[in-house]
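For reference, the structure I am asking about is given below.
Here the complex is missing a single protein chain, while all its other protein chains stay put.
Coming up: chain A.
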Amino acid sequence: MAKSDDCVHILQGLLVFGNVVIGMCGIALTAECIYVVSNPHGAYPLLKATENSDIHAAAWIGIFVGLALFALSILGIIGVIKASRTLLLVYIILMLITFAFEMASSITAATHQDSQTPNVLLKQMLERYQKSDPNNNSDNEVTKTWDELMRQNHCCGVNGPSDWQNYTSAFRDTHSDADYPWPRACCVLDAEGLPVNLDGCKLGVSGYYNSNGCYDAMSGPVNTHAWGVAWFGFAILCWTFCVLLGTMFYWSGIEY
């Protein structure tokens, strides 16, 4: 009897420890997803315009799943210590539902990374940057976001200034190639926002224009966020799997 008492206590201890970890990870997941949702890098208008806000959906689900995990972990701890069959059954079922939601969030975040190729952004930029339709608000958003992006990160286009030469665009429709081989935001600007050397910029003399593409500056932070939401969610789910199996075993051993 004493031996199985020890086993019981060890199992209880493990389950309590497992639930504590789940609770803390739930809080961490909520914090991470709130950070992702709060759009710290300003590239989200571009993502919204491509109708690809998977990362947003995944992060919102993550916030609620994190809070649910925290609440359920407390329920689990109480259930294990009191060895209550009903409490633990409720805990297991609710945890399975949360598992399914977190699974969806994790897969969505992982899928987002696959669908954000440079071509999608390139096409959107060419078709909507400086599109002179004052009624279309999202086009203005795209233009403003791109201008900010190019000025702050000292970059031009998605792959480089040659984007504007290799493809026709809404920008090219209103700005002649001779005067604007690429937008003014691609030029090195002085403190007042005017090109330091306009002829140098139009010629493409290095030092007077931005020769890098913006894809790295843009996709880097967003991909890191997507990676974080996807893989942290996956890790939490693997741990939850073990705790749930242990809880089911414990539940089956409780006297009725």
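The criterion applied here is as follows: a residue touches a chain if its C-beta (ideal position, glycine included) is under 8 Å from a C-beta of that chain, and two chains touch if they have at least 3 such contacts; residues count from 1.
In this text, contacts and distances are computed from a predicted model.
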Absent chain [UniProt protein name; select from "2-oxoisovalerate dehydrogenase subunit alpha", "UPK3L protein", "Diamine N-acetyltransferase" or "Ubiquitin carboxyl-terminal hydrolase"]: "UPK3L protein"
For chain A, residues in touch with the removed chain: 4-5, 7-8, 82-83, 92-93, 96, 99-100, 103, 106-107, 110-111, 113-115, 117, 119-120, 122-123, 126-127, 161-162, 165-169, 172, 176-179, 181, 199, 202-206, 209, 211, 230-231, 234, 237-238, 241, 244-245, 248, 251-256
